[in-house]
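Of the protein chains in this complex, one is absent; all others appear in place.
Chain nomenclature is as follows: A and B, assigned in order of appearance, with residue numbering initiated at 1 for each chain independently.
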Amino acid sequence: MKTNPGRFFEDYRVGDTIHHAVPRTVSGGERALYHTLYPARHALYSSDEFARACGLPASPLDDLAAFHVVFGKTVPDVSLNAVANLGYAEGRFLQPVYPGDTLRSVSEVIGLKQNSNGKTGVVWVRTTGLNQKGEAVMSYVRWVMVRKRDADAPAPDTVVPDLKPHLDAADLTIPAGLDFSDYDFALAGEPHRWGDYAVGETIDHVDGVTIEEAEHMMATRLWQNTAKVHFDLTFRPEGRLIYGGHVISLARTLSFNGLANAQMIAGLNAGAHANPCFAGDTVKAWSEVLDRAETANPSVGALRLRLVATKGGAPFDLRGADGKYQPDVLLDLDYWALVPR
Amino acid sequence: MKTNPGRFFEDYRVGDTIHHAVPRTVSGGERALYHTLYPARHALYSSDEFARACGLPASPLDDLAAFHVVFGKTVPDVSLNAVANLGYAEGRFLQPVYPGDTLRSVSEVIGLKQNSNGKTGVVWVRTTGLNQKGEAVMSYVRWVMVRKRDADAPAPDTVVPDLKPHLDAADLTIPAGLDFSDYDFALAGEPHRWGDYAVGETIDHVDGVTIEEAEHMMATRLWQNTAKVHFDLTFRPEGRLIYGGHVISLARTLSFNGLANAQMIAGLNAGAHANPCFAGDTVKAWSEVLDRAETANPSVGALRLRLVATKGGAPFDLRGADGKYQPDVLLDLDYWALVPR
Partner (left out) sequence: MKTNPGRFFEDYRVGDTIHHAVPRTVSGGERALYHTLYPARHALYSSDEFARACGLPASPLDDLAAFHVVFGKTVPDVSLNAVANLGYAEGRFLQPVYPGDTLRSVSEVIGLKQNSNGKTGVVWVRTTGLNQKGEAVMSYVRWVMVRKRDADAPAPDTVVPDLKPHLDAADLTIPAGLDFSDYDFALAGEPHRWGDYAVGETIDHVDGVTIEEAEHMMATRLWQNTAKVHFDLTFRPEGRLIYGGHVISLARTLSFNGLANAQMIAGLNAGAHANPCFAGDTVKAWSEVLDRAETANPSVGALRLRLVATKGGAPFDLRGADGKYQPDVLLDLDYWALVPR
């Protein structure tokens, strides 16, 4: 058989390295499309002039666009037979990606644990996105529940990786040259500096977007993520499942309204897709400031933020009395952003 | 509160200058997207070779795409609490915008008039789009009806700006270097020169486009216009309102069929969004030649055109016996185009 059946749980070995296929050169086209598919307004990713005034050579591709490109390549090898995308950890954005860069992805299998039902197991991979110079532009850990091909196949030794519950500010990489000393708050859209945000503060980002089928499919294809659950209504007559990353990008771009100066994503601490998202849902977002830290760069502060996407329901209502996510919660993301001090 | 509540009527003062946020660098991506979202075929905006043969350094971004970029930036400061977009005047296209240019917008408040109900008022702004060299690429006057935050706030002195009912041909800027002497009518798609159009002549542009939700939202986001009326079906359960500029671009690009040589927009005299537009509407367009003028450039003539977009109904039927726009009329736009003589 020449088509790709995807890997099953017993196809992974701890220590395996997977070189994912289909490298991609990004251009101004990907940037324009990101701004077409999401309400993206962070000035650093919109204007070459603004980016240069912040010490960068040009406006980079949005961090999450780069993430989606790197992630999309892993789908045929990691999640084609996945039952669930369980989590993210230790996501580090190591350098910006610019138009003209070519990205590819490599994953190392760092953990395996068969489930007690014997039919599925959890696979942990650490994925690294590399540019054309072979330099890492990001890395992150992701774990997914994968079906076994053969329920009778023996269970592998359990290896659960030791992952940080969240990155520390000292783990973050500040892009070379980044300098917010002359940051133009008027052009950026809001006056709030790093010091204006308090731990525990919550922000309702107010705006909402009702999702259309064409939009999420176009976005998902742009990242060359071709998992059929997102595209084929005969495969999922109950509705095409929206790629979780689409919700992440919607929530992040909606968060401009209140976090316009949380310009760059430097770390991805954790993420849960709490409930599935479908076309017709109206996505809104709220944030909570989880932590604040200075960085080695005197012009740059770091904010650790919880970003929550919902499809209705009141803001700031994350979990019920039973500790479970409210049914309207789509995403609970924990990340570090770089903000002018 | 860190999110932007928008400005209310009493937040404007005549003489105020507003520097709008989020500058944007445009690329071939924006051009390709404009041609994806609209049936755009004017050769000058499609081919670098054709543009060079007309004396320009390369194919510019479509004039209306540049307009939407400049306009989109003003939304958070001007029309977030607008009840209605009332009109445009004195729109001047001062120089073409090219891939690589970075645009930003500045508005001056030039008029204020509280309405007799005491709850709303009209705000006039003159907006200028600037490129990375600080040169003006366009300017236009727009007036909107804006809610008051507090109905008891005192009315400002009424200042109604003295606006030209329309620009004269002498007010138009012909782009430096533009030369239609060797214009290739076959490649442009139609044989009609400036002299072939008569004042009073009407043209039914024949073609129609039935609008989808995904299309107008993608277009509107591309211009970073994130007003929630266009995106959030929970905010407007009766239907997402389509950005008026989407209708302008649809009508202008549909007008290629009959006005293929009306290459460049040089002036925007007036514009009214006569009725709201929703997904499912089929937009068609017709034009009327309002005036003709020579320009200082012997190869370039100017046509003053009325461009009307409809969603059904017969062409050329603009107003009823009561003088009001017919219910099928979406747009009544008055502009100057540059045409080979």
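Quick note on the criterion: a contact is a pair of C-beta atoms (placed from the backbone, for glycine too) under 8 Å apart; a residue touches a chain by one contact, two chains touch by 3 or more.
Given the structure is predicted, the values throughout are model-derived calculations rather than measurements.
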Residue, one of B:258, B:271, B:301 or B:340, that touches the chain absent here: B:258
Contact with the hidden chain (one of B:84, B:176, B:206 or B:314): B:206
Hidden-chain contact residue, picked from the options B:46, B:81, B:128 or B:297: B:46
Absent chain, residues of chain B that touch it: 27-33, 35-41, 43, 46-50, 59, 99, 186-190, 192, 196, 203-210, 212-215, 218, 257-260, 282, 312
Positions on chain A where the hidden chain makes contact: 2-4, 19, 21-30, 32-33, 76, 99-100, 102, 104, 132, 212-215, 217-219, 221-222, 224, 226, 228, 231-235, 240
